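Shown below is the structure under consideration.
In this view, the complex is presented without one of its protein chains, the others remaining in place.
Our next item is chain A:
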Amino acid sequence: MNPAIGEPRWLRWLLCLLALAVLGVVMLLPLAAVFTEALRRGLPPALAALADPDALAAVRLTLLVAAVAVPVNTLGGIAAAWAIAKFEFRGKRLLVTLIDLPFSVSPVISGLVWVLLFGAQGWFGPWLQARGIEIVFALPGLVLATIFVTFPFVARTLIPLMQAQGRAEEEAAATLGASGWQIFRRVTLPNIRWALLSGVLLCNARAMGEFGAVSVVSGHVRGETNTMPLHVEILYNEYQFVGAFAVAALLALLALVTLGAKALLERLGGRRLAGA
């Protein structure tokens, strides 16, 4: 490094140490606290809390909700990125803004909107009630709220990358007579696969970890409409701290695996992907 535009050695070390200290206090200490509290009475009580039937039901429900929400947003995200990155059309800027909208809405509002539509006194509430269809305080509500909060992840990861890649390769394939589906599968998909996977991972992490939005639309019925984050809250409010932190630790592990996988995918993709 040219000394004229670098900082003195002592200052560089000081700044690095300072940044690492901040990292330690801000990021690592909270993580360490979760695992310490979970293992406060040793491993067996923590594992017992995870093997509890209500906890297992929460895990199952969380997986189920993510299994619906993530594919929906992946499909929508790919379609949106394809249109926005490869074509010019009127209203494109509006569309980009609208796709980002759910990120600037409070999670609680993301849940509230579904209650306003499908709750007992919602627009469609009485109609649904007359037919015995439950959306809010049941599985469909959890799914809808989760789709809302995780809406932009895949689209936002793909759009900048696909814009940067341009459309020359796709046009060449079209000229050679490839069909739309063939172009997507053989040309576009291989170019975006790592970014796509990274976006899906982030979307999934948020879907499984969402709290505010699902808290509003969940009936908080143990073993029925409790996802893992909601189960954490219930246990915590009942002063079952080991159990609460054990489930929290499981969710923290999911976050760590997601971060590790994202770092790996960024290296595979050879470029930094736009984060959340």
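As a working rule, contacts are C-beta pairs under 8 Å (C-beta built on N, C-alpha and C of every residue); 3 or more make two chains touch, one makes a residue touch a chain; residues count from 1.
What we mean here is this: contacts and distances are computed from a predicted model.
Student: Which of the following names does UniProt give to the chain that is not shown: "Cysteine desulfurase IscS", "RNA polymerase subunit sigma", "Sulfate transport system permease protein CysT" or "Sulfide/dihydroorotate dehydrogenase-like FAD/NAD-binding protein"?
Tutor: "Sulfate transport system permease protein CysT"
Student: Quick one: say which of A:Ala49, A:Leu128 or A:Leu202 touches the chain that got left out.
Tutor: A:Leu202
Student: Out of A:Pro102, A:Gly199 or A:Gly269, point to the residue that touches the absent chain in the complete complex.
Tutor: Missing-chain contact among the listed residues: A:Pro102.
Student: Against the chain that's been left off, what residues of chain A make contact? List them.
Tutor: 2, 4-7, 12-13, 15-16, 18-20, 22-23, 25-31, 33-34, 37, 72, 75-76, 79-80, 82-83, 86-89, 95, 98-99, 101-109, 112-117, 119-123, 144, 147-148, 151, 167, 170-171, 174-175, 179-180, 183-184, 202, 205, 208-212, 215-216, 228-230, 232-233, 236, 244-245, 248, 251-252, 254-256, 258-260, 262-263, 272, 275-276
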